[in-house]
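Here is the structure we will look at, set down as structure tokens.
A single protein chain has been removed from this complex, and every other one stays in its place.
Note that the chains take the letters A, B and C in the order they are written out, and that residue 1 is the start of every chain.
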Amino acid sequence: MSLFVQVLISGLAIGAIYALIATGFSLLSQGSQTVNFAQGDFVVVPAFVILAANSYGLPIWASFIVALVVAALVLGILFKRLMVDPILPHGAMQLSIATMALSIVLQNGMLNADGAQAFPFPGINGGMHFGTIFIDWQSVSILLAAVAAVVALNLFMGRTRIGRAIQASAQGPQVARLLGINVARMVTITFVLNAALVTLAALLVSPIYLVKFDNGIGIGLAAFSAAIIGGFNQVRGAVVGGLLLGVVQNFAATFGPTQYRDAVPMLLLIIFILFRPQGLLGRAEERRV
Amino acid sequence: MNQPHRVLPLALGLLLVAGLAGSLLQPYEVYLISLWAVYTISALGLNLTLGFAGQISLAQASFVGFGAYATALLLPHGVPFGVTLVIGAAISFILGILLGFPALRVQGHYLAFVTLALATIAFLVFRNESWLTHGTSGIDKIARPFPFTSGVAYMWLCLGSLALVTLGVWWLLRSPWGRAFLALRENPVRAASLGIDVRTYTLLAFAIGAALGGVSGALFAPLGQYIEPSEFALPLSFSLLLMVVVGGSGTFMGPFLGAIVSVALPEVLRSLQDYYLLIYGIIVILLLVFSPDGVVGIIARAVARLRPAAAPVEPTP
Amino acid sequence: MRISTSKLAIGCSLLAVLATAPAAFAAKSVLEIAIPAELSGSGATVGVLWRDGVMMGIEDVNAKGGIRGHKLHGTAYDTQTNPAVSRAVIQKALDGKPFAVLGPVYSGSVIVDEALTQKAGITEIMGGEAGNLTAQGDPTLFRTSLGQAQTIPPLISYLKDTVHAKSVGASYVNDDFGKAGNVLFMADAKKAGLNVTTDISSEAGQVTFQPDLLKMQAAKTDAIFLYDHEEEVARFLKGFRQMGMKAAIVGGSTVADAQAIKLSQGAADGAISFAGIASSSPLPAIQNFVKRFEAKYKTHPDHNAIKGYMAVAMLQAGVDKEGKASAKGLAAALHGLTITPDKYPLIMTPMKVLANGDIDNGGYLIQVKGGKAVVLKYVGPK
Partner (left out) sequence: MSVVLEARDLHRHFGGVKAVNGVSFAVEEGEILGVIGPNGSGKSTLFNCLLGQIPPSAGQVLLDGQDVTGMKPLELNRRGVSRTFQLLQVFPQLSARENLILAGQEHIGSRMKRLFGKSDAGLTDAANHMLEQFKLSHVADLLAGGLSYGQQKLLDAAMAFMAGPRLVLLDEPAGGVNLSLLGSFRERLRAMNAQGGSTFVVIEHNMDFVMSLCTRVMCIAEGKVIANGKPDDVRNDPTVIEAYLGH
């Protein structure tokens, strides 16, 4: 029983990180049909920025803010202006392929700039025993921060003018334009939001995962899976998908054949796409005709 | 550049030039030309699936793997190379049909993710089922078939195979099947209303593309004479996809040129040492921004500019 | 501003002559050293350091006048951690008729290269540690460190005789390095009568080790045999400490490696490993190398950098044994050679080259204590 609870908790913690990254992924795909295959690498970039700022003596919170700004500019606005805007008119698939190339660029850029070694990242140590169950503060802080971020995002999307305008733009750009919404600006805000989410994910996952140029591969795959499991067209879905994936992955690795642990999220992904393509929470989409 | 009947001589000529050049060059260039031929076969297959039938697949590397493992495992048992190649292609063909089934349900990005997931699982099988595949330690000392044991002879075998595949693809594309694939890509609903069996052609598009992956794998194994699972993991799938896109997806010459860029670029950018992958990525992005129809598009526009009187170049999707 | 092509050509050739002129005065030819290494892809962690180690060795040797008057020139080739590419670049390297090949590190790439260097009769000194590499009987292939067959048995003895482990759990990374080590460990453990109750495969780049740890915890083993890369070791050990687990940690050289110690932020304390020469080895020569390397490349050298550096010393010693710089006789000269630091400072510690291409330069039973690797026992070359 205690093993069960323990597996569940650590699964939720790692799932919360997937959820953050997947949320950004869904935001982009919803807001601008950008299916970003470099999303995993987008998490590693701000992690390096935080480390760099930190190494210049800035405290971690200030480094985080620096990373937020850099990410918003580079992974948000520049990414949109230089890649998405020119390529999207050629087709969403072309853009996806371009993000695969971007992934190569980012990974090798980080390799050249920062070297192939992994770097340690400051985190929260310690934890507490509840009977036989051990809960570490890092996992707790991840869960809390991720949940807070997602709740805040949902409030922002649902309760504020800008949030509602973003949703309207994503659902029907033409109608939104008629309503006087600046759709282009809303799409830009979506990209900035994604940049903020990956930066937060970087802050949370790096103490566990460390910082290494090719870390984005694994984490990106998990985030895509989480987004699809939860429902591609639903921001809330990504959260459920992330948590579910984290938990299932943990249980599979604990109780299943470990050599095939990476197959579990993939099987889940296949099953969902084939039998419930709208995901757990997603609305059924009109089939492409 | 899109119409196979016009560029077939160009493709075959390219092969001949590559072979003749290779015969005069150093073993390294010979190896590169062989590798180019092998990748091109695989990319031609993917181009059928993606470029002509419009079905994205991130599992092409797995089919290269099936072909490579079939050959590497059967050759030591005295099975002739020609037979192992056919077996590898057949296995890939059948598994390609299976891969096609998801495409009947989902399209676009969803299809990309399903094929990516299946490719990941295929890699895990290659790696974990070591009773069959020798797992992570790989299969060593894969013999080249007699009389193609020397580097140059094997290069000719690869080029010859590519020539046959080129002819086959050319034939396929100008046959009613090629027309049906294009209809499938452009407008499946209209295609069905014209009596085109979208379901069967979708499966065939995957199966044929996969079979060519298998052929390329069969040639790949004795080329390097060693294979291991990580060679057939996702990076190869991405790399093959980029070859198709860089060359010009849905064009006949695209895979040839895309594979040249992929194989030759590290060579061209050697002076830049560690930076060439970075630059390769940037080149791909720039191509997608400025020439979505790839290198073929650039060449076609250049040719059109040189010969303004000639028929206008059709746009590629 | 038009310059005729012929004038341009003349100018260029003049420049070329001027540029190559000093070479004409050099007494002896330059020895070309090919360095195939994993400069990109998943192996970049090890390959880049290997290359830098070799390059630094080449510089040091050249600064002292080269090998018997020959300067060395190193050219790095990126295998992209991909055997097919490795095969291509080694061919490229061999086409340039190198004096020797130093590299690569990953097994797959080594196996591919070794077949070609052997055929060309070129000596290949590589960084691989997998047990099977020298079992092929290639007379031109050499290691630069102990192989797994040399480093794993001392750990089994330690588990059996010192820890008195009644049950052991094994955790390994499922790639060519980790799997080869795991296979060897499982076989030897069985022979030694060690009771391995759990055997957990993990992935390179695995995000969390919580399930692995929980599985280990549930299995209640006395000891854990950890065979993984540095960053995964760090992740594993951090989780291990946080959960307050008590099993003895014993593992491959990465467990007590400086990089793993740094990344695990104290969690590696208590871990035991048997390692060949590594950056934590308490030899003044090694520590001096580490300092110089860090100053030069701004990064910490792990054992791969040291291996690369020592490979150059092996080259030096081999040529001296031959008495002349001849590529053909180099491999034969290296077999059975003992290389000592008094004559070859780059070797840093005495090394014996064995008949099958393995080497023995001793190893340490190490324990991490207070964030430092402390030597429990030195096992010199036999």
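Basically, a contact is a pair of C-beta atoms (placed from the backbone, for glycine too) under 8 Å apart; a residue touches a chain by one contact, two chains touch by 3 or more.
Please read these numbers as outputs of a predicted model, since none were measured by experiment.
Participant: So which of the visible chains would the left-out chain be touching?
Facilitator: Those shown chains that the absent chain touches are B.
Participant: Among B:Ile33, B:Ala70, B:Leu182 or B:Leu278, choose the residue that contacts the chain missing from this document, as touch is defined above.
Facilitator: Reading the full complex, the residue touching the unseen chain is B:Leu182.
Participant: Among the options B:Leu12, B:Leu25 or B:Val198, which residue touches the chain absent from this view?
Facilitator: That would be B:Val198, which touches the missing chain.
Participant: Please identify, in ascending order, the residues of subunit B that touch the omitted chain?
Facilitator: Answer for subunit B: residues 2, 172, 174-177, 179-180, 182-183, 186-187, 189-190, 192-200, 314, 317 touch the chain left out.
Just so we're on the same page, only the chains that are shown with their structure count from here on.
Participant: Considering only which chains touch which, how would you classify the arrangement: line, ring, star, complete or other?
Facilitator: complete
Participant: Select, from A-C and B-C, the pair of chains that is joined by more C-beta pairs in contact.
Facilitator: Higher C-beta contact count between the two pairs: A-C.
Participant: Between subunit A and subunit B, what distance separates the C-alpha centroids? Give it in angstrom.
Facilitator: That gives a centre separation of 32 Å.
Participant: When the C-alpha atoms of subunit B and subunit C are each averaged to a single point, how far apart are the two points in Å?
Facilitator: Centre separation, subunit B to subunit C: 35 Å.
Participant: Multi-chain contacts in subunit A: which residues touch at least two other chains?
Facilitator: 108, 111, 259, 262
Participant: Tell me, which residues of subunit B touch at least two other chains?
Facilitator: 127-128, 274, 277
Participant: Quick check on the complex: what are the subunit A residues that touch subunit B?
Facilitator: Residues of subunit A touching subunit B: 29, 35, 83, 86-87, 90-98, 100-105, 108-109, 111-112, 221, 224-225, 228, 232, 259-260, 262-263, 266-267, 269-270, 273-274, 277, 288-289.
Participant: Using the touch rule from the top, collect the residues of subunit C that touch subunit A in their complex.
Facilitator: Touch residues, subunit C against subunit A: 40, 42, 44-49, 174, 200-203, 205-208, 210-212, 214-215, 217-218, 230-231, 234-235, 238, 242-244, 259, 262-263, 265, 299-300.
Participant: Mind pulling up the subunit C residues that touch subunit B in the complex?
Facilitator: Of all residues in subunit C, those touching subunit B are 39-42, 76, 78, 80-85, 87-88, 91-92, 94-95, 107-108, 111-112, 115, 130, 132, 136, 174-176, 179-180.
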